[in-house]
Each structure stands twice: as structure tokens, then as C-alpha cells.
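What follows is a short report on a single structure.
Note that one protein chain is taken out, while the other chains of the complex remain in position.
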């Protein structure tokens, strides 16, 4: 792990090689559990849960105890400091001055990043709203790798609530990073959010195929299939892959079926009523009777409700209890790495280069539109400024560094005007050819013509002629 | 402790000899508290409280810490996994994969048995609804034995809420097992439940005498006495004991007065109004001024409300604070035994044979009627089947293995018909002579004639002639 990022906020904070090293360490720790006691002697972990989650919290705390460390816990924290109107950064600074490592769960998306920015000690994101839950993803990947030997090239079907499950969002990026192909089988109305799909196709270079393009024989076997995401096994290879290839891939079955429960606590009223009217099929022996599922791992992050039948518990394909159990050694390894009590040599063949997007340098126009984002909360506005990176130029897309939701501004200008290099302060359509010429460090965005006007910019000819629609 | 039952769900899980051994170990640990630290080094206990109970929880956690072990706690658990609709067995499997031992308190009766069945690690019942609270009972017995040297033959008066106190229910069976005589002094309307009395007389061979049979001089001294339960000091001896003997026993006073608070949180509306109208007398110095109470231990499981006067605190007969303090060494000894870090040799003169009732083998007719039983809860029905043992034939009584409530089915049949040994499928009155001939493994029960009919059985002549009443 690089010395400047000793925290795990999103799964992207770990490279392919770091994850491999982590898994090796987890395996060693699992094989010699008793020998690990004392490794973190004298170290203290703060377990701060602003949302209840007994399972995840106890897994982290067990991990720290197995390492011989101490734990302080606040599982009732939502009712205390928050009620007094305290900001997350103040809490992070104070607790960070007490302990050696912080585990944080919080309902606001991006909250873990704020804690990591201010705590001064390593921070682990144990779930921040609908954003990410990276250690769950590590347990998932570890389980798959332990059972199948590798993740690259596997076909993993994701089943159920693909909209609200943060587990699912972290997992999707991790699977893509490791080169797995992903099948989306969402409950109706609970599809993968658009911003996830965009990040996936833009950054991981894979290809998305919709169910409609597949032929009937595949449709029969994968009756709930909504879309397939394929990752390239080598650069640029994917562009050549035809729908026939996808079908061929699918006909040989899936390697893992990852089931999730409907996250009803996050449902809108409309989603709740749909849920009651049209239940999604239960994963049971009947559903998995096809020989294509003969070697399929059945996984679930738990807790389950009705989406996964108890009759599967005794089925050798079921791995969900192992998945939960793996949480302890995986988190032990992570804690040990972040605390630096275990050296993890960087893998020489680390295939995931760090993504290095240009930062959006100006304080105007960009405001996160996600109401659950930490950056727009009343207590946090006092000290947090909007902070974005520029992840795409066509269409121009800024991404909030906290919750990772995307923003597509409609108008842009260049900051160079004030240095005398441009004669006038003019703004353009974000997708015009003028816009594309502006260097990232000079880019200024506006969400509306009014906003641009208020800052003293005038519309370009292009904008004047085609106010609501641009040409290229 | 037998290798196949390394859990303490009910007080019956421990034999007389095991309890004696446990008490010896508790005494040793109490005498050399500092030397016990480190005994459970590296072991982790999960303390799972689905109902709040600061006192009991802290006692268990103190015990584990005194042994040098670690503790993970969920005292807010009712608001978390349960709210997400998770079953007890899933929770038990997951937490069981994290830790070395589980302590569980749950409002559903029989919940601790489910945890013990699924966790894969030793489980201690810290209270399951109104069912049992066996470690409280161990502390009670330990206190009595420490003060009086023995339990056999003592007279123990139970005072107050004998209906809802699970403490009381566990204690009654334990006292009977150790050969103590029990005096019931219930608050009006809070008498010992019928199923407890039945189990007591049927299985422990004691005799119940009602207050009405006693003469006036005894009535004066024990003015609140409702019933006396006497255990046999040797087999079959009790049947010969006359009411005169009972009186003689009582006139020499009681060895301990065990006071309980009204469990108002479990009261029905009717019980609440009665409570306000007619308060039960307070245990104070005046009540205990009779010389028959000169050496009476005053006990209470705490917390008290108004039923036990503060003036008793300085009275040398009062032992309730010692009773609470003994909780730590007793639980230390229990944890050490269950984790196997202390060998407890089985006592050679273990006088309590394991009760070995035949199981009810069929999946019809028997359904637990206790609405607080774990086996009838919505989340548990998905995987738990009704499970009963046949504890009596006259009247035919099945007992739920979870909550231990009894069921007395009205009609029975034999399963042998289908093997061609009986010509017809016929059902009988449960108390008919035909019924008594059916071997336990063939017994099928029905709660109604309709149910029997629905299963394809026809009424016997006896049933036809006397549909609602049987002859013998």
C-alpha cells in the first residue's frame, strides 16, 4: 500500500497486486489463527457505526481481538454527537487522536473519505450509504478466488437488488478490475444505476450487452438476465467480440451466482408497492437445477430474507456462510497491513495502474446532485468545498470525489481569459469543439446560462444560435 | 459435561455432579481471582443481547475479562438484524464462525436452543423470554450452598411473581433436582404456571400440597403460603408423607426466602390493574420478625423495585448483593468448562440420570401453542419444524423441545396401518386404552377430528359413540 494512502475508502484504493497480497496474508492468518494473537498488542481500533450493522461490526471487532488488539465501540453514535450537530471532520480528528485505526459506517455517501482525510490514522470504510462497502467486496473476492483459484475470466451473475446494494457496487468494480465478466440479473426496477455503468464502461474498457440481443436458447437458461458486462482479457480485444461470443460464454454456465436481498429500508414508496405486487423469484434448488449451474457457487452477503431458500444451506454449491466466516481473516489481514505490523511487498506485476484524473480546479458550477452525499449536508457545508475530478470529456463528466456520483455540466468556459490570452469571457456548449480544446486546468463549468452570465461570461455564437442543442 | 452438549440452554443440561464440580471450580476461582487471568487468552466471547439487561450482560463480560479473554458485544441487536428480517439460525451460524463461545439473551422462548443447534460453538442461555435463565439459577444455588453447606432437604420459599419470572422457573427445577422442598408464596394472580407444576410432579416425583390442608398455627407463621412442593429424599418415600409431616417441616422455619419483583413488562392488562389495586406485602424486618425466620437467607435476583425494603440491606440475613457478586466466579467457571480450558471430572455419584423421552416422530397434529415460542415465529418457520418429545402417556402429553410448553392432543392413531399390520386407518381418544397400546415411534396425534379426517383417518367405535368424552 502506498505510504500516502493508508486507508481503505473505496475498493479502488487497493491495486490488483495489493489485493492479491492481502489474500495471501489472510490465508496464512486463517491457517494459523492462534499465532496471530499479539500482533496488534497495544493497538486500539475505534469501531464507529452511525448505522446499525451487528454482523459487519462484530466481524471487524473479532478480527482486531484475534490480532490481540483492543477495541472501542460506538454503535449508538447516531443518537449522540450527530444530535448535537457535530461535523464528521471534528469527530474524525478527535477519535483519530485517541486510537490507532478507525472503522466507520455512516449513512452519508462519501463520509468515510472525510474521516480518512481528517483522522490522521488509517481508516476503513465499513459502508457509507449506497456508495461502497469495500471489505465486503474483499470477502466476496476472497471466497471466489479460494474456490475457483482465479477471478479473471470467470462469469459472475449478480442477482436481486442491484440498485441500492452498496455491496454490489463495490463488487462490480472489483470484478471488472480482476477481469471477470458480469451478468446483471436485477429485480424489476432495481437495476444497476447509470453512474455505475458509465464508470464501468468508461474506465474499465468493458462492453455492455443487453439481454434483447441474445438468442432464445440463452434466454431460456438465464431467464432473468438483464445485461452482460464483459471485460477485455487484453487491451482492445473486446471491441471485436460479437454477440455470438457472449452467447457462447453464457452457455457454459456461470461460475458464481451472487444473491442480494432487497434493501427495503432504502426503497422509495413506488418501489415498495412494486415489490409487494410482483415478487422476484427465490433462488432455490429448482432454479439451479439446470446443468449449466452444476459448478456454480451460490453466494450472498447476508442477511437474507426470502430471496434465498433455506434448502440451499445443505447444498455443496452454497458458500455464503464461508463467505461470512472469511470476513475475519480478510479483515485481520487488512488491519495488520494498514497498521503496518505486516509488511506487504508490492506485487511486481501489478496490472492496475492508478487512475489519475485531472482535478476540477474551480469553485463554481459544480455541485454534487446526490442528496445523500456528505458534501451537501448541513453540518459539513461549513468546511467542505465541492470537489470534483474530470473523468470524461465526451460527454464532459465531472465526478464528485466524495460519493462518486457524476455531473454533466451543460456549459463551459476557459479560465485563461483573465491572463490576457483570450480577448473575451465567452462560454460554450460543453460538447462543442471549442469546449474540447480547453485544457483541464483551465476548465470552468456552468450548470446553466444564468450561472455563466452571473459570473460575467457571454454566450458564444454557437450558444446564441443553438441555445438548447449543440452541433459538433 | 458430555461432549455432544457443550452448551447450557436449560438447567437440565447440567447434571447434579456437573453442577457440584462447577461450584468447586467457582470457589477456587473466587479465592484466586488474579491467577485466572490468561486462562482464556486469545478466546473470544460474543455477548448477544436481543433484550436489554445491563446486569447480566456485564456479569458475563466481566467473567470473560477476568479469564483474560476478549468480548464482542451486541446489546443493540434487536434494532439491527431482526429489523432486516434475519433468522436466528443465520445469525447463530455467522457469529458462531467468528467467535469461540456465545452468550445469548432473546425474548423468544427456545431461542437459545436454536442458537446452540446452529452456532457450532458452545452457547450459554442468558435468558430466553419467560422460559429459562439457567446461569441466574446457578448463582442462586451457589449462594445457598455456600451459606448452608448443602441444598438437599432445605426449605426454600419463593416469593412474589412466580408466573413470569424465568429466574423462578429455572430455579424450581434445580431445587427439585437437588432435593430441596419448595414453598410457593405467589402474589395473587402470579402463581406458578401449570406446565411447570406438571413437569415438576411428573419428572421429579415430588408432592404438591395446597395451603388449605395445613392447620392454623402454620398458616399464621406462613400467612402468604400458597402451596408446598416436597421432593423425595429417597425414591417412593414421598407417597407416605402425610400433611402432618409437611406441617412439622414448616414449623421449623424456612432456610431461604427468595423474593422476586413483579415482571410488569410481561403483564397482561388485567394483571396490571390487579397489581395496582392490591399490592403484595413488602419483605421487610417486620415480616421476618418471627423466630422461624431467624436463620432465613433473604435472596433476590435483582433488580428490586418495592417488594424488598432497603432496611434489609444491613441485615445479616440478606444475601442478595453476595448473590449478584457470585455471578462473576460462577460464570467464569462455566465459561472455562464450556471452552474446555478447565477439565471438570464427572462426579462418580452423579445422581441425576439424563432424562430420555421418546421423540414424537411425525410432522402432524403437534404445533406449539405458546405464541412466544421461537418455533412459531415468522422468520423461524422457514427452517424450523415442530419438534416434540412424549413426556407422558396419561394424559398423553407432548412437550415442545424449544420452549418446553406442553400440548395434550385429543386424538391419536398408529402409524403402523400403512405397513399392512392394521386393516384400517383409525383414530382413537388420546386417553383410551387403544391409545395407550400404540408404541411411541408409531404415535400420530391430532388436535381435532377434522384434522384426523383430513389425513384420511376414520373414527374408532369409541370416538363415534362418545365423540367429546372417552371411557376407559
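Every chain is named by a letter (A and B) in the order it is written, and numbering of its residues begins at 1.
Convention: a residue touches a chain if its C-beta (ideal position, glycine included) is under 8 Å from a C-beta of that chain, and two chains touch if they have at least 3 such contacts.
From a predicted model like this one, the values you see are computed outputs, not experimental measurements.
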Which of A:46, A:438 or A:463 contacts the chain that the document leaves out: A:46
Sole contact to the chain not displayed, among B:16, B:43 or B:66: B:66
Contact partner of the left-out chain, one of A:74, A:221, A:389 or A:415: A:74
Touching residue (missing chain; options B:24, B:54, B:150 or B:268): B:54
Interface with the unshown chain - residue positions in chain B: 34, 37, 52-55, 57-59, 61-62, 65-66, 68, 71, 73, 75-76, 261, 265, 302-306, 310, 313, 321, 324-325, 327-328
Interface with the unshown chain - residue positions in chain A: 41-42, 44, 46, 70, 72-74, 76-77, 79-81, 83-86, 90-91, 93-95, 97-99, 382-383
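We adopt the following convention: only the chains that are shown with their structure count from here on.
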Chain centre separation in whole Å, for chain B relative to chain A (CA means): 50
